[in-house]
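What follows is a set of notes on a single structure, which appears directly below.
One protein chain omitted, others in place.
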Amino acid sequence: MPLVSERRTQDIRKGWYKFSKSPLSILGLAVVVVIISVTIASPLIAPYPKHAEFFVDFSNANKPPSWKYPLGTDIMGRDVLTRIIFGFRYSLMMAVVVLSLVTPPGVILGLIAGYFRGSWIETIIMRVTDVFIGVPPLVLALAICSVLTPSAFYAMMAVSLMWWPWYSRLVYSVTSSLRNEYFVQAAETTGASTFHILFREIFPNCLAPILTKVTLDVGWVILIGASLSFVGLGAQPPTPDLGTMVSDGAKYLPDLWWVTLFPSLAIVVTILGFNLLGDGVRDLFATEEV
Amino acid sequence: MSNMAGTSTEDILTVGDLRKHFKTSQGIVRAVDVVSFSVKHGETFGLVGESGSGKSTTAYVIMGIYAPTDGKIYFEGADLSTGVKKRPKPLKKRIQIVFQDPGSSLNPKRTVKQIVELPLKTHDIVKGDCEEKVKELLDMVELPTDFMYRYPRELGGGEKQMVAIARALATNPSFVVLDEPTSALDVSQQAKIINMLLRFQKEFKLSYLFITHNLSLMRNVASRVAIMYLGKICEIAPAAEFFQKPLHPYTRMLLSSVPVITDEEEILKPKKIVSRGEIPSPVNVPPGCGFHPRCPEGREICRREEPAMAEIEKGHFVRCHLYTIGQSTKDTA
Partner (left out) sequence: MTTSLLEIKDLHVWFSVYGGTLRVLDGVNFQLGKSEKVGLVGEAGCGKTTTMKSILRILPRTARIPRGEVFFGGKDVLKMSSKDVQRVRRRGISMIFQDPTAALNPVFKIGEQITDVIRYSTIDPKTGKDLPKEEIRARAVQVLQDVALPDPERIMDNYPIQLSGGMRQRVCIAMALVSAHDLLIADEPGTSLDVTIQDQILRLLGQLAEERGISVILISHALGAVRGLVDRVYVMYAGNIVEVAKTQDLFSNPLHPYAQGLLKAVPKLTGGGIPESIRGRIPSYLNPPEGCRFHPRCEHTMPICEKDRPRLLDAGNRDVACFLYQK
């Protein structure tokens, strides 16, 4: 329908107009775009791609930043810049995997619990959610990872397991506030099925908060992932990972400062970028009309 | 009691001794407390009252949004005294509602077409794409057909309400509940919509339950009017008589506060009662007659005993001791 696609472009333009009013949101968007591009193009732009795999060159180890190695080298002689560029890959992948795993069950459970408010269904779902939320996230992840052999895969599973309840709680709160709106009652009195009401009427109204939360969560998942790697429970060597790099270099502070500083900065910038973008996304959805 | 709630064939809807109570942390809210009335085929029955009177709750119980705590609802002869989930699906086509706030009665994330076609799809009225039928409905409410692909936020209040009306009429109902359909609209939008509703009533032989707190509007829309206070009906009368010869003190109080714009209307308004006080919380209904704390005519008996509904003139019922004091000796036996 030509009319429909015209409206879509209009909406996108309006959205951009609103979004671009905030310089911080633009900054966030820029940072995120750069990070994603770097991640996709890592083999092409990293100066020493081989350093991302198993590589040893003690003759060039522990070199401070120079023209040849812009961010210096670590104790194995690997270029820090290259490893950071490849390190982004693991971080972003963790975020994508975790958030994709976590959103569908969280959303579905939240919708059901919110719609059947006051019944035993709601009680069961929300109490289970409460149990998972109650456990300190890092502790749960640590417990799981230390029981099983540490690996990137288990780290992602552990983080997912303690991340889903936040989504079910978010969707639950939106659903229960919309539950008694007139448009839901109009659908009920007409005789629409529960499936329709949950997924065609209520769910579209949850999209905006979900999208905002996902954007903001990327930074936090990356941080948790880096924390797990920092204690050795995430990606294993020689896989370059920002958290591992920070922990490896920490022993040599303050002499080999570049080995720890630059990966830490990379983590900070990533989280900051996604947070600023998330704020911008949230403000974008905040008011429908100018 | 319910001397007008027999299911005769000329009544499309009969409500008998309806009660709806809600349990809250502060106590039981008797939102609807023994309400009985009937709506005849093709008429507009008006339900008037202020906030807390129970008029909207009555409508919601009739629609099935709430299941009645007690009492009966008969619609086209069938017993409808349950919540909406338990009602037979074909019956849901015949009775529809237009809600008060057009802003929240349309899902902001769905297009007008999706909103209007929902009842069509739910009841399989149209197989396949509903575009033609939706266009027909939008035409009927005088909205341009290219509004189909717009979202509610792109429409004005009056237009949103017209979409809500199109949606309600999509299934060809015989009875429509109109819950303050124009309260959120301007005077000229209101005029347009009311005229449209009256036209549809004639054309499609609809019966309406019209709820509003706007007495001037009610005067021009309803054929019979009932006024509610704290969950009970105080007075029922044919429209002209209700406004020219109001009997219940609450009716008179309400009429005397109506803001009017012509001198003729001023003359019609009861002069004597100046409104006093506010409606008490429905958790704390005063004993005896619920209106007695605000009533300028209150007597001793009003504090003790609840008055019963009585027919003072043909078709004119009042629930007030002022008019039944002579008969009360007969009742208390």
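Residue numbering begins at 1 within each chain, and the chains themselves are lettered A and B in the order written.
As a convention for this text, contacts are C-beta pairs under 8 Å (C-beta built on N, C-alpha and C of every residue); 3 or more make two chains touch, one makes a residue touch a chain.
This one's a predicted model, so the numbers in the text were calculated from it and none came from an experiment.
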Selected residue (touches chain absent from view) among B:177, B:253 or B:295: B:253
Contact residue for the chain not shown (choose from B:83, B:108 or B:157): B:157
Which of B:69, B:201 or B:214 contacts the chain that the document leaves out: B:214
Chain B residues that touch the omitted chain in the full complex: 50-51, 156-158, 186-192, 194-195, 213-217, 219-221, 239-240, 243, 253-255, 257-262, 264-265, 268-269, 275, 278-279
Hidden partner interface residues of chain A, rising order: 13-14, 17-18, 290
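Note that in this section only the chains that are shown with their structure count from here on.
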Approximate Å spacing (C-alpha centroids) for the pair chain A, chain B: 51
In the complex, chain A residues that touch chain B: 1, 3-4, 7, 181-183, 185-193, 196, 200-201, 204-205, 207, 288-289
Chain A-touching residues of chain B, taken from the complex the two chains share: 63-65, 84-85, 89, 92-93, 96-97, 99-101, 104-110, 115, 118-119, 122-123, 146, 149-150, 153, 164, 167, 171
